[in-house]
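Then we have chain A:
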Amino acid sequence: MSDFLLATAGAILFTVAVGLVRILGGPGDADRMMAAQLIGTGGIASLLLIAAATGARGVDDVALGLAILAAFASAAFVNSGAPAEEPDPNPADDR
Partner candidate 1 sequence: MSVLQALDVGLAFLVFAVAAWTVFAPGPFAATVGYVVYGLLLSLVWIRLFAVDVALTEAAIGSGVTGVLLIGAAARLRGAETTPAEEALTGLTRLFAAGLCLLVAAALAAVVLLLPDQGPTLAPQSMERLPETGLGNPVTAVLIAFRSFDTMLEKVVLVLGVVGVWSLAADRYWGGAPGEARAERPEPTLAFFAQVLAPIGILVGVHVFWVGADEPGGAFQGGAILAAMWMIVMMARLTEAPQASAFWLRLALIAGPAVFLAAGVAGAVVAGGFFAYPPGLAKPLILFIETFMTFTIAVTLPMLVAGPPRREPRR
Partner candidate 2 sequence: MTEGASAFAATAGGSLLALPILVPAAGVLLSFLLGGRQAERIALALMPVQFGFAVAIASLIWRSGQPLVYVLGGYAPPLGIALRADGFSAVMLVTTSLIMPAAGLYARTNFATPNDGTERRAPLVFWTLLQAIQAALSLIFLGGDLFNLYVALELLTFAAAPLVCLDGRPETLAAALRYLMFALFGALFYLLGVALLYGAYGTLDIVLLSRQIRAEPAVWLAAGLMTAGLLAKTALFPLHLWLPPAHANAPAAASAVLSGLVVKGSFFLIVRLWFNVLPALPNAVPGAILAALGSAAILAGSALALRQERLKLLIAYSTVAQIGYLFLMFPLASGPWSAEAFSGGVMQALSHAFAKAAMFLSAGLIAESLGHDRIAGLGGAGRAMPVTFLALGLGGLSLMGLPPSGGFAAKWLLMKASIEAGQWVWAVVMLAGGLLAGGYLYRVLAPALSGNRPRLKSPPRRSRENVALALALAAVLLAFAPPTFFAFLQIGRPAAGAALR
């Protein structure tokens, strides 16, 4: 059974790798951000599978941490990704 789990983990990593080849190259930055998203999900899936197969302790916490941070790259992308916005001319007024 554990060989099956490991093989599955490998298969997922492989599909993720193929997907990465496609989207890291773009054309747009949005596509590239999808790469971060894809590896997030795929990475968590293979992490869980490897953990189940090898019985390593504490891996659940790592997966949980990755799951919490999964959307952070996209959030940063949207947050500061607007094309070079001018700093607020009158910052004191915006609150």
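Just so it is clear, a residue touches a chain if its C-beta (ideal position, glycine included) is under 8 Å from a C-beta of that chain, and two chains touch if they have at least 3 such contacts; residues count from 1.
For anyone wondering why these and not others, all candidates are chains of the complex that A comes from, given by their letters.
Please read all numbers here as calculations on a predicted model, not as lab measurements.
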Task: Pick from 1 or 2, the complex member that touches chain A - done: 1
TODO: Would you mind writing out the residues of chain A in touch with candidate 1 in their complex?
DONE: 3, 6-7, 9-10, 13-14, 17, 20, 24-26, 29, 32-33, 35-36, 39-40, 43, 46-47, 50-51, 53-54, 56-59, 61-62, 64-66, 68-69, 71-73, 75-85, 87-88, 91-92, 95
